[in-house]
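Quick one: the structure is below, and I'll ask about it shortly.
The complex is shown incomplete by one protein chain, all other protein chains being positioned as in the whole.
The first chain written gets the first letter, and so on, giving A and B; residue counts start at 1 in each chain.
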């Protein structure tokens, strides 16, 4: 006899959506049994290392490999000359440009790949690198993107001279990559000309690096007998890598197997396809043995995947009540030496046009120019969805500037301009359809939780005493889950994602996805989705990802797309199974499908207690007793093409106290409220938010990649590059509201990137707020003690 | 990474003596700790090398020295030294103008204006210490140069100077050097806040 308690017990035993299930993947990691790329060892494996350029811009006069080749234990030294006959010395980028695999005649940035040495072990390879003699002729260096399109600027890309039709637009200058615009320029300009109030703020979103603790690397293994190439590599998108490797090598995709094993953090660093991978694959094909290449930390920071480097101007037109009438954003984007941004093909500036934020803005115009400089290529999404971090930064900063100019509190000006709950779905003037949201509720919840009015009173008192206290506030809207294939593709492949689920005769499940976890806990959370959909306990559901030979094609994990796209595919595939299961249940119970109802883990005949079949019963029957005409088995595949993006949002508040003598900032409080829709695993969500906030803290308060005039990257080890430790990382307070996405099968929206995207402008907002009474409207990141101290000094606040 | 340096060294000898020594390129090169001219290519072009050991790191630079100009009237030497480290990961250039001025006490001073540019790993790893390192290298150069000028004279002082030259280490003394760099850096920390 079923009781309510029994139903609840069965529900709980599923460990499904909504519970803080402990992670399935932890067992191997805590026992040192993870399997990361550098852990892979194959018989006869050689080790590769890269000769790199000390110059940011130079012509290669000669490369002499003789001494290196003479060193015992060295097997090969590859240069562009070796790759040329294979037409592999250049490779296509994801952004419609090409990138040198090994420098061809010229080096374009410091640490560019010049030659690959292959040796018995990493020590010999390192010795051999020192023996490769490269003669360079230095060329004038272009570091400042603002000078890129001047008449005096040295031309960087000789391979593109005269080719003025770029991948995305006509190029205005040999160092110009693209111009990209959204919105209506003339209409926007007209509103600005007539506006009661306008503000304009220049800001630099500085160049940073995702810097996961595991660097990039691969083990390439060409099996010449079977004609099969297997590559283990640190990739957030293994299926895309397979397609590119197939296109480059001429091997059919069925002869290429890409495996992303355990990944030691990605954060966008591992989306791209890097010269080291390609050169190692060539080396393995040439030598016929496995070749391992793993970056060291300097190589990682200097060459693979920087993020940001957006030089922005945000402008708002409003009336005297602070109601926004128009937004204008101009961006100069420094893409480095090759345009190897990882964005959907049609969006060279990613989703920068989400820069209208959470606000009801009637008209806007966004203009982005991308330029080449003698810096490393990249432009990846560092824990964000394609330039959303930059977009949120520019709108949130400019909102604060407007509030300041009008003397309106920054919470109040947001309230006045929010898209209201009843306006959803709301189409922004730059073209996104925001599917859902409740911004007012989120903001008020945060203000109440921290006693915002009390904080403002305290700030007033502190200011009277000459102390520096700042309150930062941000109400952001993200766009994640790329994306609908009508607008989103990578190299022509639509940005769907996939799940394949097999229910075994005894009712356990094996499921494979096209995404790949890098710490997000997919093995745990995908199983929870299936558990809730199918009524099978998640402990009996195994999740596999990352091996292109076994998992269905997917576009990978970045831009918070796993839950919105892969998670949706998982739910839909499970529902296909459930639909078949219902037919089998009807057959077993000899009733029509309409007579059945679903309860937790079983189909029951309506109104007839005891007449029921559990999913386990049905699974067994699927292999021996199916209705006539039905094929046996119980499995389904779904390739999910989302109808829209998802739009997670949040309200963040930060309180800082700044020491006036040293510029040292204490993050007194950070309160983060996120709305990611349906919450699959609250424990994992909190963990993702803690991590994202910490990375946001790193970017805002310390990370930077300073280049000198000669194009040297000053500081590319962890001696210089800031990764917060236990000591300086603030204590985070988290909160949530739940506004499910109406179009996602289970209403989930994705969460891992919101805390990074939202926290960075919150820190800047707090820092500027500490000086706002002194008419400071903006301070560029990073807000490290030295830079803050300089600000204090410039304001004449130092006691002596 | 570019650093501009201005230096002035009081010399124990006369302006004439100092100028004579300044035109002896091999002699001048030997004043730079760890440096030597290895080949005279003629027309004011030389090949040379510099070896520096700082802590556990050894850097050996091979390079060219080009004498741009010797102005006897102004007693000024303009030279450019350009080198790449033997591992190919860094390079350095120094553009140096040095001239001799008489002083009222019958002695002289050596004035120097130099721009040092460093590229590659040396800039990435050592950028923060660049000014101090270059400064200390030039200080050691100045001391050695003064000894050389003194040794051109006669008497006890010249004798002592000749002894000092003989004792000069063949390469940069790591520990003492690192200490002087640290002292210089520490000093600059306080002076910049004033």
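One rule holds for everything that comes next: a residue touches a chain if its C-beta (ideal position, glycine included) is under 8 Å from a C-beta of that chain, and two chains touch if they have at least 3 such contacts.
Keep this in mind: contacts and distances are computed from a predicted model.
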Report task. Given the options "8-amino-7-oxononanoate synthase", "Aspartate carbamoyltransferase", "sn-glycerol-3-phosphate transport system permease protein UgpA" or "Carbon monoxide dehydrogenase, small subunit", say which is the protein name UniProt records for the missing chain. Result -> "Carbon monoxide dehydrogenase, small subunit"
Report summary line: In the full complex, the chain left out is in contact with A
Query raised in the report: Which of A:510, A:637, A:683 or A:797 touches the chain that is not shown?
Result: A:683
Report summary line: For chain A, residues touching the missing partner are 22-23, 25-34, 36, 38-39, 41, 121-123, 211-215, 262-265, 267, 294, 296-297, 518-521, 683-684, 686-688, 690-695, 717-719, 723, 725-727, 729, 731-732
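We adopt the following convention: only the chains that are shown with their structure count from here on.
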Report task. With chain centres taken as the means of their Cα atoms, state the distance from chain A to chain B in Å. Result -> 50
**Report entry** Residues of chain B that touch chain A when the two form their complex
**Finding:** 1-2, 84, 86-91, 117-121, 123-125, 127-128
Report task. Sort out for me which residues of chain A touch chain B in the complex. Result -> 51-52, 54-56, 110, 129-130, 132-134, 298, 302, 708-717, 719-720
